[in-house]
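Below is one structure. I have some questions about it.
Complex shown without one protein chain; remaining protein chains in place.
Each chain carries a letter (A and B) given by its place in the written order, and its residues are counted from 1.
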Amino acid sequence: MKRRILALIMAVSMLAVFALLPSCSSSGKKSKVLFEVPAEGYDGSDVNIVFYHTMGQNLSSVLDAYIEEFNKLYPKIHVTWTQVGGYDDVRDQISTEISVGGQPNIAYCYPDHVALYNLAGAVAAIDNLIDSTITVKRADDTTEVLGLTTEQKNDFIEGFYNEGKQFGDGLMYTLPFSKSTEVLYYNKTFFDENNLKVPTTWDELEQVCARIKEIDPESIPLGYDSEANWFITMTEQLGSDYTSASGDHYLFNNETNREFVKQFRSWYQKGYVTTQNIYGAYTSGLFKAESGTRSYMSIGSSAGATHQRPDADENGNYMFDVGIAPIPQKNANNRKVISQGPSVCIFNKTNPQEVVASWLFVKFLTTSVEFQAEFSTASGYVPVLKSVANNPVYSAFVSRANGGAYISALSAKVCLEQEDAYYTSPAFNGSSKAREQVGALLVKCLTGDDGGNVDAFIKKAFEDAINECEY
Amino acid sequence: MAEDNRVIMHEKDLGKVKSNAKVGGIIGKILVYVFLIVMALIILFPFYWMIISSLKTLEEYRMSVPTFWPKVVMFSNYSEAFTVGSLGRLFLNTVFVGVVSTILSLIITVISAFAFARLEFKGKNILFAGLLATMMIPGELFTITNYGTVMGLGWKDTYIVLIVPFLVSVFYIYLLRQNFMQIPNELYLAAKVDGTSDLKYLWKVMIPLAMPTLISITILKMTGAWNSYIWPRLVANDAAHRLITNGLRNAFTETTGDVNYPVQMAAVALVSAPLFIVFIFLRKYIMKGVSRSGIKG
Partner (left out) sequence: MVDSKNSWKAWIYLSPAIILLLIFTVWPIVNTLRMAFLEDYSGLSEAGGAVFNFGIGNFVKVIQYQRFLDCLKTTSLLCVITVPVSTVLALIISVALNSIKGLQKVLQTIFFLPYVTNSIAIGMVFAAMFNIVGSFLGTENELIATAGIINNVIEFFGGQHVNWINVGSTYASNIFVMVVYIVWNALPFKILILLGGLQSINKQYYDAAKVDGTSKFRVLTRITVPLLSPMLAYVVITGFIGGFKEYTSIVGIFGENMGPADANGRLNTMVGFIYDSLSQNRQGRASAAALILFGIILVVTLINLRVSKKRVHY
């Protein structure tokens, strides 16, 4: 039997060699990434557009309404969408589909997804579309410029818009769709009772933590949900290196970074802080706890405000009032806070009209104040346009802001005030690996046994993380 | 022949053993029950968890200290699951794919296992070894190639693509072959002498004898249709062909991208109910066993 199996393996290997031959002779056919706009712009032909996203039902119904609006302008562009699952599902699905050219026209994306698709040159760089001055006729006898006008471009929140150019080649690949960020949730009732000042810097945060520990020694003053966000945000605030989209990718092993990690380690050891992975559950659970160990501050996603709100009693009163503030900073002149949430990218197609039509649709959604206002209200995400703040629907939503029933509005309000602070990290194939590694690195450095030499311990952990990334 | 030796061996063994006391029997019975009940409780725990989770609010589900009974019993999760998930179509698709692929798969498995267990042909052992070898490569690597194949065949968004690629399971062929091998060869030879055709012999003798195993395969295959996720999403994620697991995973995503697990659990419990009833029905057949009068085994 053994010999036969070996013979079989030999046979299969022979087959494989035959399979190899044609692939070696395949000629290079690197598709052009930068999309060339056809001279006529959109020619009014029938085009089918497929859009992959992860929206739940309440959001896709908003989308449907705006597809209908869009079709009043362009009745021959037929948009269909598929809800693929989560973000990773979209990535896995599309990277398989690209291999046989079956990818959609438009997709929800995170920067590292685009870096992956770019291995195949599948995503259209939209620089020429943005700059295009071709006039396009619409069905209601009005016209529009195919590209973005200066006002439209300037209306995008800068930090969100720049995410599209994070790929190391200077080209623009994505437009922001809807975004979220991190905010500091604090127990307002407790802060007011004890005359505590909401920290705006990390130094103040440390002092507040010390005060809280004195008042309630059983507490863990701060819960930070995402270790990776914490690490990356600190590198941005300190202006130290994290990663680079070109050249040497993984740059986070440096003195400045090891220093702040060491500081946080001392905080952890004083019992000031915990994180989701250290705590073993969402830190919002700690924040909302009604008895026993609890936290009084929690840094988490701005889109998850309702999860940070304590349970209501029978009368609909919440156990305590939640306050929301921007996250602490290192330097008031260099405010940085992470930008998360989906962007959209457009895929190259053999028929350029499909790309142009996709662009028209993407542009319609991302530059429409009404859509952004409605979508943000429904999702709790941050709109990507500055002028949404002046939209009557959205400002009515934000004006209701409070720490109880309208906590999402409160979160949105805080986000509006920090629109100059958003950053995004460089994107390349492997950038998500760096994210994973720095998150784990922070947990390790906070909690690990240093064997008597903190610096050597931290240094070793950083080196291991770099090795994992570079493998 | 191996069987002859074995029978002799057993008769020898049986003869040696003396009867044991009745008291020991009763204590043994009690121990058996205690053991089974403890194991049953352990096995049951996830099921219990699924049910209570389906009755919790999302807030309670996310609490860091898990509760063993919902504070507020949310039967509304079930009605929400039913309305949000458009379960009807998903359910029909899944039943269709499940039943058709189970039947076809059973046919292929039976005739293949028969060939391996009963027929002699050149290259049988090497072929069987080859089949076993295919089980040893992680299937995740097949996805991309198979995707290319079915796209080339123009099968995207069809029932065929959900049924055909996974009709052959080496696991099941191997399982049934093991079962068939136990049926004495003499029966087959006798049938040959009588002029019974292979298929008739297969139908009249081997299938009835292997019924418990075939039922097991049916259960596994049906469950597979219920749980398959990655492949259907890739090749047939349109409304007309979508299967239940994809539908469920898609339907209950919160605005923040979190899944509303309580409602999802409720939906799972809902769609599992028919499956469960079928199992209870099939269980009878497994446990009825096989009357083997007239067959020396």
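Going forward, a contact is a pair of C-beta atoms (placed from the backbone, for glycine too) under 8 Å apart; a residue touches a chain by one contact, two chains touch by 3 or more.
In this text the structure is predicted, and so the values were computed from the model without any measurement.
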Which of A:Q152, A:S244 or A:N429 contacts the chain that the document leaves out: A:N429
Residues from chain A at the interface with the omitted partner, ascending: 1-2, 5, 12-13, 15-16, 19-20, 23-24, 26-31, 95, 98-99, 101, 116-117, 119-122, 218, 220, 268-269, 271, 274, 277-281, 285-286, 289, 292-293, 429-430, 432-433, 436-437, 440, 443-444, 447-448, 467-468, 471
Had the left-out chain been drawn, it would touch chain B at residues 2, 6, 10-11, 13-15, 17-20, 28-29, 32-33, 35-37, 39-40, 42-47, 49-50, 53, 64-66, 108-109, 111-112, 114-116, 118-122, 124, 127, 131-138, 140-142, 144-146, 149, 164-168, 170-171, 173-175, 178-179, 181-182, 185, 188-189, 198, 209-210, 212-213, 215-216, 219-220, 223, 227, 261, 264-265, 268, 272-273, 275-276, 279-280, 283, 286-290, 292, 295-297
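Going forward, only the chains that are shown with their structure count from here on.
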Chain centre separation (chain A, chain B; CA means) in Å: 40
Any idea which chain B residues touch chain A in the complex? 59, 62-65, 84, 125-126, 129-130, 133, 143-144, 147-148, 151-152, 156, 230, 233-234, 237-238, 246, 249-258
In the complex of these two chains, what residues of chain A are touching chain B? 1, 4-5, 7-9, 54-59, 82-87, 89, 92-93, 96-97, 99-100, 102, 180, 279-282, 284-286, 288-289, 301, 303-304, 307, 311, 378-381
